[in-house]
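Below: one structure, written as structure tokens.
With one protein chain removed, the remaining protein chains of the complex are shown where they sit.
Which chain is which? They are A and B, in the order written, and residues in each are numbered from 1.
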Amino acid sequence: MHTTNESNQTPQVGAGQTSLLERLCNASAVSGDEHEVRQIVIQELQPYAQAIKIDSLGNVLVTREGRGTNRLRVMVAAHMDEAGFILTNDEDDGIYRFEVVGGMDVRFLLGKLVWVGRSHTPGVIGAKPVHLLTSEEKKKTITLDSLRIDLGPGNGNQSKIGERAVFATPFIHLGNSLRARALDNRLGVATLIELVKHPPDNIDLLAAFTVQEEVGTRGASIAGYSLNPDLAFVLDCTSAYDLPAWDDSENSQYNTQLGAGPAIHIAHKPSLSDPRLVRHLEQTAKVENIPYQIRQPGSVSTDTGTIHKQRSGIPSVTVSVPGRYLHSPASLCRLSDWQFTLALIHAALARLTPQVLATER
Amino acid sequence: MKQLIQKLVEIPGPSGYETQIRAAIRAEVQPLADEVYVDALGNLITRKGKLRSGQHNSGEGQRIMIAAHMDEIGLMVTHIDENGFARFTNLGGMRTRSLPGSRVRFVNGPIGVIGLERTIGTNDHPTMTQMFIDLGVTDRGSCPVRVGDVACFERQFLDMGNRLIAKAMDDRIGIYVLIETMRKINSTPHELYFVFTTQEEVGLRGAAPAAFSIDPDLGLAVDVTSTGDTPKDKKMETTLGKGPAIKIRDSKMLSDPRIVDWIVRTAEKSKLPHQFEILEGGTTDASAIQLTRAGIPSGCISIPCRYIHSPSEMVDLHDVQNAIELLTQLLSEKVILQ
Partner (left out) sequence: MNDLIPHLKALISVPGLSGYEAPVRTLIEEAWRPLTDEISTSRLGSLHALRRGTGPDPRPSLLLAAHMDAIGLIVTGLSGEFLHITEVGGVDARVLPGQLVTIHGRQELSGVIVQPPSHLLPPNNRQGPVLLENLLIDTGLDAEELARLVRPGDLVSFAQSPIELYGDMLVGHTLDDRAGVAALTYCLSALQGRQLDWDIWFVATSQEEENFAGAITSGYQLRPSLAIAIDVTFASAPGSPAHETFPMGKGPTLGWGPNIHPSLYLAFKNLAERLEISYKTQVIPRHSGTDAYALQIAAEGVPTMVIGIPLRYMHTPVEMISSKDVVRTGRLLAEFAASLELDFLETWSWDE
């Protein structure tokens, strides 16, 4: 086991962390085939953990025990998987029918380069030339049914049905922003890796790198059951819709905003965050002088959706890095939002005492 | 100055019927030019500066064509019914929305008002065939116009101080800019052709032959452009009062990037306000000039204008003055295209 002083330092997002994020984003991990990201997680955490457990669905579970008595057992989860594609039929000569895995607006698919399989074989999702479109076709959203992944004639069946595919979008720094495919949720994964490397010693940190979040938060459900923590934090990336309205009227449905700091979730459709944990996060942010925002209540779930219902119930809350254009070829976030997210979650964990859960809900 | 603008906008001159406006312009420019003539399509062509030998790009000066169109949108009678109502079609981009209730003046004098068939509901969008001109007569025999007669909007010039409103600002304000520029230019190394073109509104039919015969090294048009600055307007950067707009593109032309750069540099050097124009519907004489012969590098200076092709087109006086200043600067000195 690797024991250095750095374990007790406050982790920060610097060049090493962004380059890890880059590797994570360029890896492909469509729900059900999280292999590439899992390998990076294991490789990164090997020196820091006594045991790394891979459970029956492929979740990576790592425990780092703290010191002293009365330690809370705190689960922190981040999902490794992403929305993408799976080849379903081989139509010969390099043409494949495919399905979407996870939530994806089909309007993003036309005219994109994709990587197929673990070999990252390039292929394209083409489009009927604009010259041949009827005016009716121009007005309609194309159906998935009519799209194919094209690996080029003469591909010689290098790829097989069942292989996954993702958009082939490289990671890039843009000013104070980062742009990549699958920032949802490699940001969470990268943040959790930092926590495992530098765990606060007042708690037992139960890290869960989960699978199949995008197809129903399935990995988190069994991880929550088997870890059986006192409480859980979920690290995710949530949508920012902070774009201008067509008529320049005020945008009142932004969900979150880039540059406003980590987003604390209070309510989604399938779960309400534990108010004690929300209060704890807000107090931590105020004491530590960390900007934060409340994600607008509503909309889709995160891993807390299944974690909070495990066994006799697990108090849980999600903290997200806001990101634009999630589940599209290229998502975008602010570096500062990620930095503050890591700072907030680390500080919140370090300030956790059993007292937090003893207060009125 | 406003008097000349008023005079120019109030004269009727639908496409192909530019006689009256041409005469008025000719009277203004005759003393300002070294040569004035009218070509086969009715373009009024004026030269300022010394004649140069035929060679392109020789020496300091260039042969430059600057075009503004004299014609305006209008109507043409297609039928007189037995009760004396005149049915009509459009000359150029008339908008049906602007028509009902509008008054029109025929180039030969008569005035009428446009009415609408009563079968049209309040919220319907009538077509031109559902409209007619009422000339105040009761039968075909006494109708003062006949099939083929042409008319344009009848509307008084309105002076609001900095903002001016009139029919046919498109493109009489361009004509005004050319005339005043001719007046302001003291000396030029160039052979300048200020061309007052015909039939722009029906498809740039005057400018192309004029450009062919002049065979300039460079072409410029001065015309109006739309803005995006009224409530719930189309997304367009151009704004009234922010200076003349340098055309980057319109629906038929990509301005020559070297010309754009030349105009920008000149405006910056003279600290003249200016803005950019990317027009998604419509074009100007410059697009016809550009494709003449083996190609003529061309650009356009636009006067931002609201409510184009309505009876009340609005421009900003400062934009007009700055356009004159900019054009004067451009044409008084050596042209450097990079």
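Annotations
Criterion: contacts are C-beta pairs under 8 Å (C-beta built on N, C-alpha and C of every residue); 3 or more make two chains touch, one makes a residue touch a chain.
As the structure is a computational prediction, the values presented were derived from the model and not from experiment.
Interface note: of B:P12, B:G49 or B:P297, the residue touching the hidden chain in the full complex is B:P297.
Only one of A:G66, A:G117, A:G152 or A:P291 touches the chain withheld from this view, namely A:G152. For the chain left out of this panel, the touching residue among A:I54, A:L110 or A:V300 is A:L110.
Chain A residues in contact with the hidden partner, per the touch definition given at the top, are 91, 94-95, 105, 107-108, 110-113, 121-133, 138-142, 146-148, 150-156, 158, 167, 169, 172, 174-179, 241, 243-248, 251, 253, 259, 324-325, 328-330, 332.
Against the chain not shown here, chain B presents residues 228, 234-237, 248-249, 252-257, 260, 275-276, 278, 280, 287, 290-291, 293-297.
Rule of thumb we're sticking to: only the chains that are shown with their structure count from here on.
Spacing of chain A relative to chain B, judged by their CA centroids, is 58 angstrom.
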